[in-house]
Each structure stands twice: as C-alpha cells, then as structure tokens.
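Note that this complex is displayed minus one protein chain, with the remaining chains in position.
Here is subunit A:
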Amino acid sequence: MQVLTWIANNIFGVPAFLIGIIVLVGLLLQKKTTSQTITGTFKAMIGFLIINAGAGIITGALNIFQPMWAEVFGLKAGSLGQFMGQTAFNLKFGSAVTLAMFLGFLINVLLARFTKFKYIYLTGHMMFWTTTIFAGIIVETVGASHVSLVKLVIFLSIFMGLYWTFQPALVQPFMRKVTGGNAIALGHTSAIVAILSALLGKVLGNKQNDSEKIKLPKGLEFLRDSNVITALTMGVLFLVGAIIITLKGTPGSHALIKQAAGQNFPMYSIIQSFTFAGGIAVVLLGVKMFIGEIVPAFNGIATKLVPGAVPALDCPVVFTFAPNAVILGFLGAFFGALIWLVVIGNTVSYVFVPTMIVLFFHGATAGVFGNSTGGVRGALIGGFVTSTVVAWGQYIMVHYLVSSTIPDTAMWAADCDMFILGPIVKALAHLLF
C-alpha cells in the first residue's frame, strides 16, 4: 500500500512525469523508433516545465501593467491581490488537468464512434487551456484544500468530452458555408463568436459586398506575427500609461515609478511590454513541445477507432477561405478592445488586458464567419462582437470565477467559449462538489 501511495504521489501526482508516461505509451503504441520515443517523451516533459517558467515572466509584467493602469483610471484596488498563480496551480492540479484532457479525449472518441457526431477534437493547445481554466474555476469555487482530485478529474473529463464533441457539431452548419464542404470542422474556443458573427452578419451585413472582392493595403502581413503584434500593442499601452503616471505625480504614481529603480519610467515600461510578449512566447514554446507529441498519438487513436471521423481543427483552417476577412475581423476586434479598455476601466473599475493572441485568432475567425453571411460589414461586426465577449468575459472571469486561482492565465489565455461556459462550470461545481 505504501508503495502505491508513493507512486501515486511522486509519479502520477507530478504532472511532468504523468505527461511523460502518457506520451511514452502513445509513442510505443504508434511503434515509433527508440530514438523517436525517447526524444518525444523528453520533449513533452521539458515542454510542460517550460510553461511554468514562462507563466512567471508574464505575471511579473502584469504586476506592473495592472497597478499602472489602475492608477491611470484612479482605481483603488490596483494590484491583483492574493492568488495561487499558474506555476503553483500546475504543481498542485497539473496532473488532474492532464488526466482529464486524456480521458476527455477518449470520451470524445467514444461519442464519435457510437453517435452520429463524428467530430474528433484535435486542437491540443486549446484542450490544455480550456481544461486548465475550467479546473481553475472549480478549484476557486470549491476551495483548493477541499477539492477532491478524483471528482475534479471525473467532472472535467465528462464536461470536456461533451464540449469537444458538440462544439464542432454546433458550428458545422455555419462552417459548411465557409469551407463549402463537410471534410473538416472547427475545433476551437472561438465557436461562440463564430456562430454569433454568422447570425449577426445575416441580419446586419451585406453579403453582396464580399471581403475578398476588396483590395486591402499591402504591408498588413505583420499582423499575423503574434510576437510582434503583442509587443507592439502592449508597448503602446505601457508607454501611454507610463507617461500619464509620470505626469500625474500622485503618491500612487511615485510608488510605481520607484519600481523602475532609477531607470526612466516610460523606458522601463516599454521593456516590461516586451517582457510580457517574451513570457507568452516562452509559454507557447512549452505548450508546443508537449502538445506536439500528444496530438499525433490522439490522431492515431481516433483514426483507428472512428471510421469516417471528421477532424475538428484549430481556427486558422478557415483563414485561407477569406484572407481579407481575417484582417477585417481583427481590426474590428482591436478597435473594439481599445474602446472597452476605456469603458470598463471607467465603469466597473477593471483594467482589461487586451490580449492580442485571443483578439487576433478569435476576431479573425469571427471575421471569416461574419463575411460568409454578411460581407465586409459582417466581418467588422464579427470582430467587434469578439472584443465585447473578450473584454467583459475577462472581467467576469478574473473577478468572479478564478480570482484566487489563476487570474494571471485568465488575463491572456482565457477566451470566448471559456467566458460563456465559465458560469455554467461554476454552477455545476456548486451543485456537484
């Protein structure tokens, strides 16, 4: 018994080991060579540990950004308060999240095998983030010291398995309009804004004026580079905030300026914005390394077990069907986000972090779906709707759903479907835990 407890605590309870074991089994089942098996297992484990390192960098930069803009708006509660943070959360609940991802995927495969919903969700990084955020909501609701890990895994596996099967199914009627076929489905958390945009585009848009008929100015390609766009936008916001703080001269702003330790405050802020972008790049590298080993194994399982499976894929699959709508959707989301930053700061006293990765990928997807029913206007409206869901959703998520667990992650990685489903997860956690 002692041996079993030791194994449970020190091997299965350590997320990096658990991931290593799952990947190892996956690679062995795929009959990879010895060197591929060892490399893949190690990469998955290193990748997971890299995520923790990057999360710390992001929190460091957010801890400057939040108080700074809180001071700009004259808000009282500037700092994020006490919370666990992604790194500590991973250490304690990372194994539960990993197991739930794996079991949730198996439920998805079983549903696809035995029902008429043949969708297999293959967007691994979103599987990780969605499960993580929902785990954060449950732990917040039930309490970190009270939550039963077994219940957590069971609930999340079932909930995620259902979500990964029915989210692509709900989007598919609209997806057919975009892709003109049934070969692929959308497996991404932008589903809710994709559907909303297609519906609003139909009512408010003008399908005759298709986005692909217009000419967009050249030189907008850089918008597709997420590192650059994140650093650029956060750089401008950090700089504007820093200049206002420097001019304000209140006691709060003096305390902030002190943090720069003698360095010019606006310059210090610019470096913070690049550090923020760097932190995200580090986290994404880590996610890529471990997801890159898991998804091919998942794919192997699904193609063996589910004849006629329809892969539900990451949102850029729709980008090639309307490249202009991608840019229009993002622009709509971007300007919407700036408006909401000011409105939310002045009304509900929350500093909205305009997370560029979410705004780009969700805004662009909404743009493509909006264009499919409502042309240029539909694409722009889709982008704006996205910014609305993201801005208000982030406020509700950070304040009411994950404030003591992982608000640091929710500020840049939580997105549309998570915002819409979040309150439901909280209600279910109240009922079932």
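In the analysis below, contacts are C-beta pairs under 8 Å (C-beta built on N, C-alpha and C of every residue); 3 or more make two chains touch, one makes a residue touch a chain; residues count from 1.
The criterion applied here is as follows: contacts and distances are computed from a predicted model.
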From "DRTGG domain-containing protein", "2-octaprenyl-3-methyl-6-methoxy-1,4-benzoquinol hydroxylase", "Serine kinase" or "PTS ascorbate transporter subunit IIB", the hidden chain's UniProt protein name: "PTS ascorbate transporter subunit IIB"
From A:G104, A:G279 or A:P311, residue that would touch the chain that is not displayed: A:P311
Contact with the hidden chain (one of A:I51, A:A100 or A:M126): A:M126
Option from A:I46, A:A144, A:L232 or A:V295 whose C-beta touches the chain left out: A:V295
Absent chain, residues of subunit A that touch it: 122-126, 183-184, 188, 221-222, 224-228, 281, 284, 287-288, 291-292, 295-296, 299, 311, 313-317, 319-320, 323, 357, 360-361
